[in-house]
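Note sheet for the following structure.
Apart from one protein chain that is not included, each protein chain of the complex appears where it belongs.
So, subunit A:
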Amino acid sequence: MNTFKDLWQIAKKDLLEFARDKLRLVTFLIMPMFMMIMTGFIFPNQNTLKNISLGVTNQDSQYGQKLVETISVLKLTGNNPAFQIKSYANLDAIKDGIKKQEISGGLVILEDFTQKVNQNQQAEVTLVEDPSNPQISALVSQTLMQTVAAFGQQIGIQKINLLLNSLSPVPEQSQPKDNSALAILAPVGTKLESIIPGNPNYFEFIAPGIMAMIVMTAVLTGLAASIAREKEQGTLDGILISPINRLAIILGKALAQAIRGLIQGAIVLLLAFLLFGVTIHGSLFLVASLLLLGIFSFVGLGILVSAVATEQETATQLLFMFQFPMLFLSGVFFPILMMPRFMQQIAHLIPLTYAINALRKVMVLGAGLPSVQTELLILFLFGAATLAVAVPVFKRVITK
């Protein structure tokens, strides 16, 4: 009973101290915003092609002209056209334009385009890619290919309709001729069925990871720094000289950090919702619980580090060593399945991996408790095991 009271006293004191430190408070609030806005805008959405400069050489008047028009009015997001068309004389001029970085890609339509279409030959357009920017390039090519294919399909449908009309003595009217034409042209179609309503948003994939990363690393460094600071300033002696349980000191400090972490997590979620339209499909309570368990899994590690490090600076540096590889290995930005095998194995030793995995399931897929209980168990065990090691070490080292 007293342990809980003591624990709360320590947590309350830490939070009060923190709330009065203006600079720390500001960084605390700005850091998640900064991270969120940066990652949110840098990592491309599937549909973020807008106002991309595209070099076009069109030597054909009819179908070629139509194709260029179709491309120029194409809109993928909001009211912005996907491409800004710039005219070039020929293929070499386009290549030159790419080299000068005037355009991010090119399209060449030769003069025999319409002629070939009319003579039932396969007409061709040439795409020019910009290899210096593979990501944009891939998006440009993909979009253009789709557009050209759709354009070709339209022509195909018209042709098949003409053909069908010439075969059938009874003309059109009641018949759904467009559909039958399409069925001949593309007999197999695909329909996407998603677990969740609405369009998938790439940011929904990274938002849970960013949240877990910000919260857990902040708690880890915060805890170690807070203990190291009190050691350095001598105030820890004042706590140690009192007859309270040493565990209460550790847990009290961890609690203060956990509360801070949850606030940061809430900021991240709010920004993800407001700026990037991320919606949480699962229960908020489960999200908070997962975050808390994630924090818990890190407490032992934070204490071990602060037990070993005598100064705040040493503690921070030691932690940085853990944090950096952790960011890449835990699958915040890249799916773990895409990593080489040995890295995947390392990834599975990091608690952050499980926290992110579970958070993704809950936030993106709307999963409930049963689907994440393995991760919950692993996080809990990791936290309990590291604490079981850290507490005795802390007790020993502190009076050494």
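Here is the rule we go by: a residue touches a chain if its C-beta (ideal position, glycine included) is under 8 Å from a C-beta of that chain, and two chains touch if they have at least 3 such contacts; residues count from 1.
One rule holds in what follows: contacts and distances are computed from a predicted model.
Trainee: Could you tell me which of "GntR family transcriptional regulator", "Daunorubicin ABC transporter ATP-binding protein", "Gluconate 2-dehydrogenase subunit 3 family protein" or "Chemotaxis protein CheC" is the UniProt name of the chain missing from the displayed complex?
Mentor: UniProt lists the chain left out of the view as "Daunorubicin ABC transporter ATP-binding protein".
Trainee: Quick one: which of A:I155, A:L182, A:L240 or A:I346 touches the chain that's been left out?
Mentor: Within the whole complex, the residue contacting the unshown chain is A:L240.
Trainee: Even though one chain is hidden, which residues of subunit A still touch it in the full complex?
Mentor: Listed in rising order, the touching residues are 2, 5-6, 9, 13, 16-17, 20-21, 231, 233-244, 307-308, 310, 396-400.
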